[in-house]
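I'd like to ask some things about the structure below.
The other protein chains are all here in position, but one chain of the complex has been omitted.
Moving on to subunit A:
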Amino acid sequence: MGRRQEDIGSGGSSLSPRVIFPNKILPYLLVAPQLAITAVFFYWPASQALYQSMLREDPFGLNSKFVWFDNFARVLADPNYLNSVRVTAVFSLATAFVAMAVALLLAVMADKVVRGRGIYRTLMIWPYAVAPAIAGMLWLFLFNPSIGSLAYMLRWLGINWDPLLNGPQAMVLVVAAAAWKQISYNFLFFVAGLQAIPRTLIEAAAIDGAGETKRFWTIVFPLLAPTTFFLLVINTTYAFFDTFGIIHAVTGGGPGKATETLVYKVYNDGFVNLILGDSAAQSVILMVIVIALTAFQFRFVERKVHYG
């Protein structure tokens, strides 16, 4: 994992086997399937998105004209888009924070126990297999105002709970569902990260009289930073792109536009409202975000993370 960075940089020449098969046509046949799919379903659509983002079509799709960056200017000035940027930021940070904090707490606890560690891990990892949209629906089932049992309890406690009408409550619900699904993933990585910390360091601190809480914040947490940082990027990417299903299934971006994330807005503007130019411009902005996140990840994260 840590080496991938360098082999890409060096073209792999130093590591690859010196002996190779002399064959002129075979290698092309071998890469052909992947290249064909990549070209047809990745590069062509991506280039179309770029092209469309600079077109303005009339509502009937009969005429279009090339408008350079007008669509971008309009999208970036649109209060709805800015709202969506804000919603995405709140949603992603809250999801990443909750999912990581809970996972870290559980991983630290799992690191302490000896008996039953395997069972805890097994019981902890299965939500990974639940589709984000289904995670959303499970939470919606528990918390919807008409038949949700937990919503019933909240009302019984005197809380005026209705995520279908109340924006902030809807946000809480989608964050809870999104974070819940991600706990198991973060848990696995934190457990691996904790196991890689040398016991001697912790023991030395204990001999010097540092209490458990102090040991955690001054030794364990800083040493865990690479894992935490890596997970922060992964969780942000997850919250940005993989949670479309949760939003679509649970709130549909509503109430109002309280949970309309950037990806949901691309879908909504393109497929429901049919504003093609704006949707394409938003796609391109998202592409820039993905490229930035990926570059960031390869540049700063890959090298520092060690899984032991």
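By our rule, contacts are C-beta pairs under 8 Å (C-beta built on N, C-alpha and C of every residue); 3 or more make two chains touch, one makes a residue touch a chain; residues count from 1.
Here is the rule we use: contacts and distances are computed from a predicted model.
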Hidden chain of the complex, named as in its UniProt record, picked from "CheY-specific phosphatase CheX", "ABC transporter substrate-binding protein", "sn-glycerol-3-phosphate transport system permease protein UgpE" or "SigB/SigF/SigG family RNA polymerase sigma factor": "sn-glycerol-3-phosphate transport system permease protein UgpE"
Residues of subunit A in contact with the chain not shown: 1, 3-4, 7-8, 11-12, 15-21, 23-24, 26-28, 30-31, 33-35, 37-38, 40-46, 48-49, 52, 102, 105-106, 109-110, 112-113, 116, 120, 122-135, 137-142, 144, 146-149, 151-153, 164, 180, 183-185, 188-189, 192, 199, 202-203, 206, 212, 234, 241, 244-245, 248-249, 263, 266-267, 270-271, 276, 279-280, 283-284, 286-287, 290-291, 294, 297, 307
